[in-house]
Structure formats: structure tokens, C-alpha cells
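Removed: one protein chain of the complex. Kept in place: all other protein chains.
Letters are used for the chains, namely A and B, taken in the order the chains are written, and counting of residues starts over at 1 for each.
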Amino acid sequence: MKKHDTHEQVSFGLWVYIMSDCILFASLFAAYAVLHTQTAGGAGGAELFDRSFVLIETLILLTSSFTCGLALLAARAKNTVGVWLSLLATFALGATFLGMELSEFGMLVSEGHSWAASAFLSSFFTLVGTHGLHIFVGLSWLIALFIYLGIRGLTPKMSKRIVYFSLFWHFLDIVWICLFSLVYLLGSL
Amino acid sequence: MFGILTPEAFIHGPIETGAQLIVVGGALSVVLLLTITKRWKWLWTEWLTSLDAKRIGIMYLILAGLMLARGGVDALMMRSQQAVAVGAGTGYLSPDHFAQVFTAHGVIMIFFVAMTFMFGLINCILPLQIGTRDVSFPLLNSISFWLTATGAVLVNLSLVVGAFAATGWLAYPPLSEIAYSPGVGVDYYIWALQISGIGTLLAAVNFIVTIIKERAPGMTLMRMPIFVWTVLGSMLLVLFAFPILTGTMTMLALDRVLGMHFFSTDLGGNAMMYVNLIWAWGHPEVYILILPAFGIFSEIVPVFSQKRLFGYTSMVVATMAIVLLSFGVWVHHFFTMGAGANVNAFFGIATMVIAIPTGVKVFNWIFTMFRGRIKYTVPMLWFMGFLFSFILGGMTGVLMSVPAVDFQLHNSLFLVAHFHNMVIGGVLFGYFCGFAYWFPKIFGFGLNEMLGKVSYWLWIVGFAMAFIPLYILGMMGMTRRLDFVDAASGYHPLLVLAAVGAGIIALGAAAQFICYAVSTFERKRHMDRTGDYWNGRTLEWSVPSPAPFYNFAHIPTVHGRDAWWTMKEKKQTHEAGYQDILLPKNSCVGLLIAGFSFLFGFGMVWHMWWLLPVSLIGIFVTIVVRSFADETEYVVPAHLVKATEQRHHK
Partner (left out) sequence: MDLSVLPRILTWLPMTKHAHTDIPHGTLGSYVLGFALSIFLTLLAFWVAPQLGTLAVPAIVITALIQLFVQLIFFLHLGSESKPRWNLVIFSITGLIIAIVIVGTLWIMSNLEHLHMMPLTTQELYEDGMVSPAHELH
């Protein structure tokens, strides 16, 4: 008898899916690279990006990635309290990150630099926004995990799901490295 | 509440109303038929919620057949319009309606016929060929199918509510921007492609994992049937190309909905970037479709030449070379856009290079036939037709890979003839070939050979008659997508000839449906009692026909290439006795997710914003509820397996 959806298959399948997501980001990066000089006479990255704000965002996301790793270790040690604490920390950090991103967007729009102002801003909002959307999906995934964890506890199934979630969450970290380096840092030079 | 949806969206001209009535009437009559025959429960448990790859495959095939009829009617409308709209005659289609027809024809034929047909055959055959009971993720498989079906429903819904895009099948901006296409047509296009595209991508993930992780013991990579190799190549291409389509469609949607400036004509937007990105997906897409067709030919040519395949290793290398090279040729779709000679020359040469592995394959098939005892069955005829058509199409393709030549022929009917040569003569003939070959395995009985041959000859004659005139018209300078030509142009006689050819193709398609109907009626005469209808070489022929729901009572152990042939030669038998088998239970999650995705797409098209959170929450709740399902599998007890096997072998 062979069981379907075994751990090996699912984590490999998720990895394969993540690769396709990388290509999605690559096409958005390509669009940004082509359009980032097209400011239509408006402000460019150098005037708009706040480097220290982005540094705080980055540190928050990096820490959330670390707490996500801790959740994995706690799950392996069958430490339910540890899993709860580390996943809640991941959620809080992720939500803070998303909140900061949205407040940055709100600031830009209120100062007249909305996505409709130039091709540069369109591609910027879309690229960063797509990462934000992925963070949102990750947070929804966490909520789904909390619901299961609250009702069923730390079952073996749950431990596997934490592994899958961590794969996705670490991947978002990697995309963000490309984002802050290529968009914010190079853009603010 | 209803966004921009008003009662006027339901009111159309006379021809559109006819189409509207056919769609609504067709749907209603199916509902009525099911209710009268009390088949709803049967439909729900046996088909709609089934996670059996073979069932899902057949549903893909049915969807492809329906869409082929729809796309075929579009083709007949175009050909007849062009045949009559000359000089004083204006034809029966308005320019806008004509534009919708050719757009819908392209979209439907590529996304909902070719892709769907491909996934149908893969689902029915691939798990059997690699010796597994199912794909890696059966539920994901169901979700993929239903998302594809949702895309098809959205496209056809545009016949009833609103209108379809009138932009050509790739919806180039700035024409597809809100300023020039203010209606909902382009939005239908975008969301049909987005939703079915996600389905396609998930299916690709599923089959990549299945091929890599689920092969029967002993089936090393270099023992896989070539069809499995080509599907792996095709699925890798889906994985790497479809996200680009998703990204590009997202940008176009953002331009239209949020007023962004990716491809607009002002504030720095660049429409040429759309052309660049869409073809970075579009060219691999051609190979996504043709690779499995190549795989099918590599399966049937050895069987009907009664020899092993010539050059297995070179076939594998050629397949993987095509996978890689297909990502380096996309500019040949827009040589005339104005890039410099360096760019055009690079991509022109790359295009010529990709003809080499393709040529290797053609030679391998021919060498396989050399000194074989060839049986001219219907699948083999489709292969012969393919060779003729594909070589013609390949030659004209290499011709156009020279940028200077392409400047003369770009967007002419020469191009239209070329790609139909590849997509009908290559892809569609390949799938017809595979369908005729695997029909006994899928349904348990063979097809009427005589009617199959009639249909084949009608197709091939009609095809030559419909498309060779287009080559000539293209050389005469006729551009594509014209709803009217001047009498003095001299195009008319050839357009009439092409229309007659299209009519003959329609007869061929009708003959095919008659063939399936007659064969079903007289199935007792063509029953496949051995499971090995054609004296096959690969594992799908080692099980009874149709394959039992668990595929294999014993998972086979593979000892060489042509696994089933080796077993037959060695008279290898299974171990005695039967064991319990674990199979996935039915699930309606795929249907639910597709239903919510439909609401999402419909909300986006008609700006009913409240539908978006509703549908997303629906999907979320579905997934959370599913995450609590513990018993997702059931046990088929050994005695039931034994009884089923004995019934088949009687």
C-alpha cells in the first residue's frame, strides 16, 4: 500500500511551485528594470526611497524568517508552546512588515506619487506590491495553521505543514533580498 | 451591486443572439437530459468529484472536443466571411464582430483545445506508462482541471453576457488598453487566461513531481518511454513560461483597472515591452504543445513499424535541447518591431539552430520505419500526415527565421499558413494520432478503421486546400485579419478555395465524431479483450482495457526500455496473490475552488468588487476545512482487486 501526498512529494512539489513563482518575480523585475528610468518628469527612486525605513523593514522580515526556523525546531522537539510562540512571533513580524509596506505606499500616494503617475511608479508598486501580496498569502496560511493547531494540536501532520510553510516564508525572504538590493539600494544611490 | 453590468450586456445583434441561444440552449438541454435520466448523482460521484487521473483525463478530452467545435465554428465564420466580403459584398460579419471571432478562435484553439487535449492524454496515459496508480497530488489534479474549465466557461460566457476581446489572440497594447478597448472583452480575455493559466501551472507541478518521484521500480530515467520524456520537457516549459504570462496579464489588468502605465502610450509606458514579455511566454508555449506530440509519434512509430525506436538517446537529448533553446528564440515573433541587426541576427540564428534537434527527431522516426513491417493503421496515417505537414511548416518557418525575409512576410497570410501547419499539422494531428492509438486503452474498445481513414483523408485534403492558398496569398501581400478585400486585389479566387478547404476540414471533424459514435454503437466487435490492442511496447498495454480504477494490481518491476515488450519477451509473470490498495477518495474541493475562482473572474470583468473578497474568503474557508480532512483515502480490499482482475482476464 502506498500513501498519497507523502512528505517527500509535497516538499518537492512546493519547491517546484516556488521556482515558478521566482519566474513570476523575474518578469516583474524585468519590467521594473526596463521602466525604472521612465519617471515621466516626476520623482525617481533617489528622491522617494527612505533607506533607513527599508532597513527596519528588512530586519523585521529577516527576524520573522529566523522565528519561522525556530518553529520548525520546536515542532521537531514536539514543543507545542514553542511552536505557538515562534509562529505567533512570525505572524506579528510579518504583519508589521506588511503594515510598514502599506504605510510607505500610503505615504507615496498621498504625496502625489501614485502608481498612475508614471511607468516607473507603476512597475515599482507592482513589484513591491506583489511581494506584499505574497506576504499576505503567507499570513493567511499562518492563520489556517493556527486554526488547525488550536483545534487538533501539534499532530505529525501539523509538523509537516510547518515545514511547508517555512519553505514558502524563507522564499519570500530571498525575494526581498533582491528587492531591497536592486530596487531600494540601487535606486536610492 | 452589479458593477458595470447592465441589461444591455445581454442584447446583441442577430448572429450573436444565435450564438447566445446555442450556448444557453446547450447548457439547458444538458441539465434537462441529466434530470430526466436521473444522472445527477452518478455525474457527481463518478465524474465531477473524481480524483482518478483517468476520469479527469476523459473530462479534459470532452472539454477539448466541445471547444474544438466552438473554435471550428469561428474558423468557418472567418473563412466564409473572407470568401464573400469582396468588392461590393460586405459579408455578414461587422468588422468588430469579425475581430472578436478571430480573437476567440486563437484563444480557444490554443488554450482550451490544444492545452486541454494535451492534458487529457497525459492524464489518461502517463501514470500507466510509468507504472503508478495515480499522480502525486490527485486533488491538485482535480483543481487544475476545474480551473481550466472555469477559463473556458468565462470565454464562452462572453457570448451571452457582454462581448469578447477584439484585439487578436495576444491582445497587444495599446489596442488592448482601456483607452482603445473600453468594453469588457479584454477583461474576459485576461481573467480566462489567468484562471486557466494557474490550473495549467499547478498541473505542470503535479506531473513534474509524478514523473520524478512516482516511477515504477527499475524504471530509470533512461528507461522512460519517450512520451514521458517529452511530457517532462513540456511541463518544465509550462513551469518556466506560464508565470511570465501571469505576470504580463497582471500588468495589463493593472493598466486597465488601476490606470497604471506599463504599456500605455503616455507617462513612460512601453507597449513594446508587452510584445517582448508575451512572446517570452508565447514561444515556449509552441513547444509546450508540440513536445508531447513528438512523444506520441515516438510511441506509435515503433509499434506500427514493429521495431524498436531508432536513436532513443538522441531523442532524449533532442527533447531537452528543444526545452532549453525554446527560451532563446522569442524575438523571431517580432523582428519588425525595430530592434537592431545584432538582436535580430542573434535570434534568427537561434531559431535556425532549434530546427536541428527537431530534424534529429524526424530522422529518428524515419529510420525507425526503415526496414520495419509498417502497418498502415489510422494512428500511423496521422503520423504520415504530420510528416508531410510538419516538414512543410518547418521549411517555411526556417525561411521566416531570416529577419530580412520576415520583414516581407510578417503578419501576412504566409505566417498564418505557417503556424497552422505547425499547430494543426503538428500538434493537432499528433493528438489525434495519440487519441486514436490510446482510444482502446481509455475506453476498452477500438475505433472503426474505415471511418477513421475517411476522416483522416478529409482532414489532410481539406488542410492542404485551406492553407496552401494562404501561403500564396501571403506572398501576394495579403495581410492577416482582414474582414474585407478589394476586388482588384485578385485575392478572391484563392480565398474561395481556402473556404472550400475549411469546409472539407469540417467534414473531416464530423466524420471523426461519427466514427466515435459508430464505434461506440458497434463496440462489441472491437472489444479490447487482451489489454494489448496493438501489440504495444510500453506499460499501459500491460493492464486490462479500460485500465481498472487502481491501474495496476501489482506495481510492475521494469527491466529495460520498452518495459512491456521486455516482459512479453521474458514471459515475466507477477507474484501470486493480491494486496490491499490505497486510493484517494472523491473530493468536491476542486469544484468549489473553481467555482469561487469563477466568481472572482466574473467580479473582475464586471467590476463587482464585493465579489472579490467573497470569493477569496470562500477559497480560504474551503482550504481550511479540507485541512481537517483526515481520511482522504480508502482501501480497496485484496479480494475486490482479485475479483476485478479475474473479470478482466476472462
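Rule of thumb we're sticking to: a contact is a pair of C-beta atoms (placed from the backbone, for glycine too) under 8 Å apart; a residue touches a chain by one contact, two chains touch by 3 or more.
None of the values given here were measured: they were computed from a predicted structure.
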{"item": "Omitted-chain contact residue, chosen from A:Thr58, A:Thr90 or A:Ser122", "value": "A:Thr58"}
{"item": "Option from B:Met273, B:Ile354, B:Leu387 or B:Met422 whose C-beta touches the chain left out", "value": "B:Met273"}
{"item": "Which residue of A:Leu70, A:Val83 or A:Ala119 touches the chain not shown here", "value": "A:Leu70"}
{"item": "Chain not shown: contacting residue from B:Val84, B:Ile212 or B:Ile391", "value": "B:Ile212"}
{"item": "Touch list for subunit A against the chain that is not drawn", "value": "6-8, 11-12, 15-16, 19, 22-23, 26-27, 29-30, 33-34, 51-52, 54-55, 58-59, 62-63, 65-66, 69-70, 72-73, 76, 163, 166-167, 170-171, 173-174, 177-178, 180-182, 185-186, 188-189"}
{"item": "Residues in subunit B touching the chain absent from view", "value": "208, 212, 236, 240, 244, 270, 272-273, 276-277, 280, 324, 327-328, 330-331, 337-343, 345"}
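Keep this in mind: only the chains that are shown with their structure count from here on.
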{"item": "Intercentroid distance (Cα basis), subunit B paired with subunit A, Å", "value": "34"}
{"item": "Of all residues in subunit A, those that touch subunit B in their complex", "value": "1-5, 8-10, 12-13, 16-17, 19-21, 23-24, 26-28, 30-31, 34-35, 38-40, 115-120, 122-123, 125-126, 130, 140, 144, 147-148, 151-152, 161"}
{"item": "Touching residues on subunit B, where the partner in the complex is subunit A", "value": "133-134, 136-138, 140, 201-202, 204-206, 208-209, 212-214, 239-244, 246-248, 250-251, 254-255, 258-262, 264, 266-270, 273, 277, 280, 555, 579-582, 584, 620, 623-624, 627-628, 632-633, 635"}
